[in-house]
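One structure below.
What you see is the complex with one protein chain gone and the rest in place.
Order as written gives the chain letters A, B and C; numbering starts at 1 within each chain.
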Amino acid sequence: MESLGNRLSTLLAIAWLLPLFGFVVEVFAMSWPNANRKSKAAAYFAIFCIGFGFVCSSIAFYEWGNGTDWAVFKAVDHGHGEAATATEHGDHAAVGHADHEHKAVTHETPKQTVFAGTFYNLAQFGNLKVSLDYYIDSLTLAMFVMVTLIATCIHIFATGYMAEELVNDYVDHQVHTHDGGHFHRPGRFYKFFSYMSLFCFAMLGLVLAGNIFQVFIFWELVGICSYLLIGFYVERHSASTAANKAFIVNRVGDFGFIIGLMILWTSFGTFSFADQHGTDGKVQPGLFSMARGHDGELAKTTDGKTVVLKTEQDGHGHWEAPAEPSHQKTITYTLLIVAGLGVFGGCVGKSAQFPLQTWLPDAMEGPTPVSALVHSATMVAAGVYLAGRFYPMFVPEVLLTIAYVGCITAFVGATIAIVATDIKKVLAYSTISQLGYMMLGLGVGGWGAGLFHLVTHACFKSLMFLCSGSVIAGCHHEQEMPKMGGLLRKMPITALTMLVGVMAIAGLAIPGTSIAFSGYHSKDAILATALAYTKLNPIHFLLFVVPLLTAGITSFYMFRLWFYTFLGKPRDQHLHEHVHESPWEMTGPLLLLAVLAAGCAIGGEDGKLFKMLTFSQPVGVADGVDGAAAHTVSLPGHTAIHESHSTAGSAALLAAFIGMSISYLVYGKGVINPADIKRQAASVHAFLANKWGFDDLYDVMFVKPAHVVAKFAAAIDKFVFDEILHTFVRMGIAVSKWDRKFDEGVIDGIVNLMGNSTYSLGISLRNVQTGKIRQYVTFIAVSVVTLFVLLFALYPKG
Amino acid sequence: MNEIGLLVQRLLDETTKTSVGLFVPELVLSGTIVAMLLCRILPLLWRVPAQWIALLGAFTAFAWTLCQFDQLVGGTMQPTPIFTGLLMFDQFATFFRMFLCLFLILTITLTVLSGIPDREDGPDFYTLLIGATLGMMIMSSANHLLMVFLGVEMASVPSYAMVGFLKGRKKSSEAALKYVVYGAGAAGVMLYGISLLAGLTGTGSLPEIGHRLSMIVSQGAGISDPIVRTIVLASLMVLVGLAFKLSVFPFHFWCPDVFEGAAAEVAGFLSVASKAGAFALLVRFGLAFSGGSAAVSEIAFALGIGIGVLAAATATFGNLSAYGQTNIKRMLAYSTIAHAGYMLMAVSALMVMKYSKHGGAESTAATLSCIEGLIYYLFVYLFMNLGAFAIVALVRNQIFSEEIEDYNGLATQCPLLCFGMALCIFSLIGLPPMGGFFAKLVIFASVFKATSVHWAMWFVLGAGAINTVFGLFYYIRILKAMYLKPRPDGARKVSYDLMPVGLFVLMICLPTLGLGILPARFTETFNNVASVLLTGR
Amino acid sequence: MFTAETLTSWIIFVPTIFAFFLIFFDKKAVEPMRLWALAGTVVTMFLSLALIGQFTLGDGSIQGKVSVPWIASWNINYQLGYDGISLTLVVLSAFVFLVSMLASWGIEKHVKGYLILFLILETGVMGVFFALDFFLFYVFWEVMLLPMYFLIGVWGGPRREYAAIKFFLYTLAGGVLMLIALLMYYFGSATPEAMAITGHSGGSFDLIKLAEMAQTGKIFSPGMQVAGFILLFIGFAIKVPTFPFHTWLPDAHVEAPTPISMILAGVLLKLGGYGIIRIAFPLCPYGAQVAAYALVAIGVVSIIYGAFAALAQTDFKRMVAYSSVSHMGYVLLGIAVWKISEVTGAAEGRDYWLMGMNGAMFQMIAHGVSSPGMFFMVGVIYDRVHHRDLNQFGGLSGLMPNYSGMAAVIFFAGLGLPGLCGFIGEVFVVLSVWNYSKVLAIVSAGGVILTAGYILWALQRVYLGPEYKGPHPEAITPMTSREQAIGWLLIVPCLALGVYPNFVFNYTNDSLTKLVDTLDSGYQNTPKPNTVQTTQK
Partner (left out) sequence: MEPTPDKFLFISAVLFVCGVVCMTTKRNGIGILMGVELVLNAANLNFITFSRFTPLGLDGQVFSLFVIVLAAAEAAVALAIALNFYNNHLTIDVDRGDELHG
């Protein structure tokens, strides 16, 4: 077993460090003075790095499978469904594990499936240890494979998309220099790929991290990479402001993260997830075993106020809470909640959840491959990954907040997406909404469902971003949907792959059979968990109703996007002539991702992917938590979720069809002309100046309230949160102005005052020196007398 | 009839056998004065310039006092009062006489270099110079009230004349007049005080005063007792005379005007030599009260506190009023006032510690360090101040001005002189590597010890600390002018070659650094001097 | 010849020896003089690296102790030694001096004077880090003052005199306070029980023995420890600079030439922190514990206040100066998180305090590398366009790609980006504060956002944006190879320390563990005054 752990860690370490090596080489090689800016060498090198990374992670996955002789796919009792190969994509990993299925099941002791260890020790204070270590389980491997695969596709797409940077003199149309002309600068092809490699390094590091401190390190590194990538067009003021905004909002999230870290560090004394095997053979419990031990319950004291940490090992290696109070290491329950919320605060900042989501739409300033990789598939998903990884530490109250935050985010994201006109903004808001979904999934106890949706969303969202990228490239950087229309004939492949993506996200499926798009399976899993959850705690009914509603809205705005851009008459004739299909580098990945988006969740709950994810779910999640006793929220167990599958699935499907049909009527066929609705709601239009007026013929309750709410949500978003942010900034600047005045005025003032006063005193003393000798002599007599009187008066008595 | 004969006989052999032998350095100096006056008259000696005679005389006097000092320290000679108790011959006095002779040599070489007294009135100048030094040497070894007055007068009168030496200038004549009038006034008051004191105690010699006073002062008498009042008044008046010589706060008015009027060399001489003599005398006078009863000690204790307050006032006044000065000599005058204040703090600490009620061994060790601090400060002060005045004199010879503005950008032209001035200035401020810092540290340490005796000394220590910071402002203005400001192109060129001038400046300024880095050797000798003075009594 | 003991003296005086030989160079031979001075700094760097070789890792106590009596009568001896704390700072200083010397090629005025003062400054700094005798420490502390005054005063920017005199005034005032504390501890250690430790009569200046005395708790009374701590803390806080005493830093930085402000930020600010760790805490453990809450509060205020002030600046260099104030706030914060549990009276969560101390030491080293880098980057652009107005920059990344790349890395190090040196120091300090007080921990964590704010805003205004808005854009030429070398010299340690912080922790951890334990036992041994010891929440 030990050797397997090492092999796995080395393989994943290679996959992790390769992009860093790529970054270093690209930065140096390309900054060499004579490097010609036309060569695509940088792109090919980056693709090699991340591709090889993907190969390593799939080998690691294969090794891991063998090591645990594929218990992962045999865990579920009723055998495994039809032998559909998980993914047709042609690399050998898929083929490999297909034929292994029929190996005989041997019943020896359960193989070790979780491997943890240390790379090297950062610092050691007394018995507090901070180190870089790795934690490999099925979730890590799944994330590795997913991230490297999608990153490879996006890198290939980017070589095509960024081709225009391959020129020595790149004219940036959006930037106007003071003399009115456009800004000229040399192409920056290589710089883009170096940043992308650095990003992959940081993202993989985050996934591989073995302790929460290491997660925080790569958390910020990923934040910096998003800053660099958003602000790629450094000349555009809007780009650099968006980059600043993204970084500072992430930092606000990190502020919460640090507070969480502080509490954990002070009360638990360690950061590492797994148990640490000290050199002297002594085993130190990791966070999870301290908090949850082996059975998944918190060891609370009788009054339920403080939690006793399990720091002692009983006979067969299970961590128990020590009996004598003197040995006990305790943490108050409220502090544990605050720690959970703190870490979740970090996730909110990174995954653009409810209070801090304003930066993600602005982040669309970055080139589209960036939006595809960073702001849809990987980085924003890091928040959900961390919530998943840190799941055992979240107490039910925290899970409830996560659920509500997810729910609100999903709804707000979806409603704003309705009114968005920029194609990338629509996708950005839909990402926010889907992330809300994942958080909701985790919040309501569906650990597997949340992460399942994470993986599927990564596939189809990156697919859709890349399609929008190829559309934008096709229409010569035109992003506004009103100017497009009827592109189906001109860009067939992009249109069809986009349709696959749209259907996946809408969660369409052929009722009755189990053939469905990946979106359906993962969204169905979340809705099922939500339904089971609302059954157990009826007062939280909203946690099922709102997601259902959002599912409908999601399919509506996604199909609106598709019909609006690809069907109907081309609205801008001049633009229409120049539209052309993207070259193969761009359409190839689209096809690959389309296949992935369609089939990656084949088999739904008992498909390969879901089993893969849920294999290493935290202990005690499967059979749910009965909150009644401790009058907290109870979480649905696996069986409860299973029953509510069918009802939730059909409800979701219905909502999706309704949404699709409405958007078809409004945009596809054009039965109702959107223009006259705009006239009726002219005032609203003025109000939504930067949002294209929403035409809605049907006065159905569903549409009007959605519109009002959208307006309200957009308003909140624009006038409330941005305002809050701007007021903070203005307040900060005001305080700093006061601070500077105080600093120069008061403190410097005092010092100068002292200096000047002594100086003036000095000057005044000069005129005592009159120069008249007679006054001097009088002074002798006078001072003798005064001295005598003084001495006489102050003579120390007795 | 024969008692008178006996008396005269005893007097004769007492003076011839012992006193005259010990009085040789002073006699040598008197001899040089006579020689110089002779060379004015005898055509044979006309060609020999007076300064070489003066220098020769000063060297022999210095050598003599040096070997006297070694013998005293070595123990071969015992400290004894000479001339039937008029003067006291001990380490303390001999050290000061050696100090004054050394200073005399340096001043004479300075005047040779800066050429103040031209050939034909050279002898007169050097006569006055040596005469004043003689007066100060007597002051430092005075053991009798008569000698106190005689020493002060002998030191002051020649310096009145020296101040007015540049006959042609209006300023120097005005300065001389002011100095004469003020000096005479102060001397008069002092004499009256001395007469009262002599009358009260019925004797002139300082050691007996303490005993005599304790006889006439009844036990536990406060200020209300008339005898105590007259003693306090009398000693106050005597202190006035000394305060005038030290330019302590209420009696310092003459100092800025005289220093500005007089030539820089004379001002240098006055600032250092007269202070040394006066401080020696003040210490002896302060110790005169010792040995008395508790009441007398109480008087002395009160005087000590009074002096401490005066010292703080002097230091603060000196530093503050130096701010706005534009003439560098006047600024250095105020700086000498300030340094007099610092040194006076040591004397006040001495008196407070000596006469504090709960005396004991610990306080004698403390008084030891007060005197050691005072002597060390004077020793460093000699080099600091003389260096500063010498450079002012040398620069004046080239640019004919003593305004600080005219010093702008001097560093670019004569780096050596400016380096010397920088050393002196930093030592005057009291920055650590320089001697000035260690001197101030020792004095502050003794004042710090005195704070345990009486709360007022905290005020004195505080004033000392603040003044170190105040002092920074005006001292730095000189360096700022020299180093930081560019040399205006119209200004005169200042250039000195290394050989006579540069070497001299280095010889004076480097000891300020040396004393800062290797104070060990000097502290031992000073410690020995102080212990003999205190325990010898 | 180069054993551990002599190595320390060699490191201190090699720069002065090189400076001395500089005098004989001819004024015109600028290039050879610069190379000679560079050789001086390189030799010092090698010697300090050799010193690392001599250092035995596991042992936290003082190594390479050499003690030669200097002024015997005052028990002052020339005592040197180093442990993990001073070793890391010495290596940092040698490195920063080397880099600043490389950056001094831009100085044209009086090159000889500049180089001599530059090397003397290095001696002063090295002396402070090695000195183990309080008097020797104070002498070297003030020796640094002289060259710094002239370096800012003569070669500085337009308002150089004001900035130089302000710098001199602040440091001298701090010095005077330290002087009084020095005396207090000298006389405080003259008690009979102290004799047992020092083995000689009279007070002692030996820091190690004074720390032992403080640890026994019997010799220095609690009242004296509190008073001593306040004096020492203010003296050192002026150098750190913490909140109320920081106004000299922006002026000094803005007016100082680039290499000097690199040294000022890289080395001189660390002396304050080193002084607190080496003298203020060990000598008065009780005082330090009583003032712990105030210190932590001051540290947090410094962070927030410095960040806000930096946000408000329009002058690029002044902004970086204020960022130094904010970063040094972390140092003070890390040192002072010393929580005492009411129950046992011992330190509660000692490991977190140790972590805070280590974080503070690391922050000093990290800031010592990143802030000279920041100043150098400002200097590079200032040497070209001669203005520093943030709003008039822009678009530099297009015109000077390499320069902008390097500047971005250095500023991100200042921002506290993981993988670079700034992050480790900040995060470890912030993590250790929670154990001390929750409210202050949250506020200090808030500092992270502000830092990101002002640095990114500055980067955006200077480097991003379409084109350059300021005066004479034609002067913007790509980085010369010398500048690039310096850039890389600064970036490599940034990265190395960020990735593998044990370069510092291996050395500092043992010494700090020993320090933490001695302070803890020192506090417990000191008899608490009758008031119940109120602990901070």
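A few remarks follow.
The criterion applied here is as follows: a contact is a pair of C-beta atoms (placed from the backbone, for glycine too) under 8 Å apart; a residue touches a chain by one contact, two chains touch by 3 or more.
As the structure is a computational prediction, the values presented were derived from the model and not from experiment.
Considering the complete complex, the chain that is not shown touches A, B.
Of the candidate positions B:Cys101, B:Leu134, B:Val189 or B:Ala346, contact with the hidden chain is made by B:Val189. Checked against the full complex, the one of B:Ile53, B:Met136, B:Ala175 or B:Val529 touching the unshown chain is B:Ala175. From the set B:Glu26, B:Glu153 or B:Glu372, the residue in touch with the chain omitted from the display is B:Glu153, counting the whole complex.
What chain B contributes to its contact with the hidden chain is residues 145-146, 149-150, 153, 157, 160-161, 164, 167-171, 173-178, 180-181, 184-185, 187-189, 191-192, 194-196, 198-199, 202-204, 256-257, 260-261, 330. Residues 766-767, 769-774, 777-778, 781 are the ones on chain A that touch the missing chain.
Convention: only the chains that are shown with their structure count from here on.
If you compare A-B with B-C, the chain pair joined by more contacting C-beta pairs is A-B.
Mean C-alpha positions place chain A and chain C at a centre distance of 39 Å. Annotation: 82 Å between the Cα-based centres of chain A and chain B. Chain B and chain C have Cα centroids lying 44 Å from one another.
Multi-chain contact residues, meaning those touching two or more other chains, occur in chain A at positions 755. The multi-chain contact residues of chain C, meaning those touching 2 or more other chains, are 169.
On the chain B side of its complex with chain C, the touching residues are 412, 426, 431-433, 437, 441, 444-445, 448-449, 461, 465, 468-469, 472-473, 476, 480, 483-484, 519-520, 523-524, 527.
Those residues of chain C that touch chain A in the shared complex are 166, 169, 244, 247, 305, 308-313, 349-352, 354-355, 358, 395, 397-398, 401-402, 405, 412, 417-419, 423-424, 427-428, 430-431, 433-435, 441-442, 445-446, 448-450, 452-453, 456-457, 460, 463-467, 500-502, 505, 509, 513. Looking at the complex, you find that chain A touches chain C at residues 27, 31, 120-128, 130, 175-178, 183, 185, 216-218, 220-221, 224, 227, 231, 234-235, 237, 240-241, 244, 247-248, 251-252, 254-255, 258-259, 261-263, 265-266, 732-733, 735-737, 739-740, 743-744, 747-748, 751, 755.
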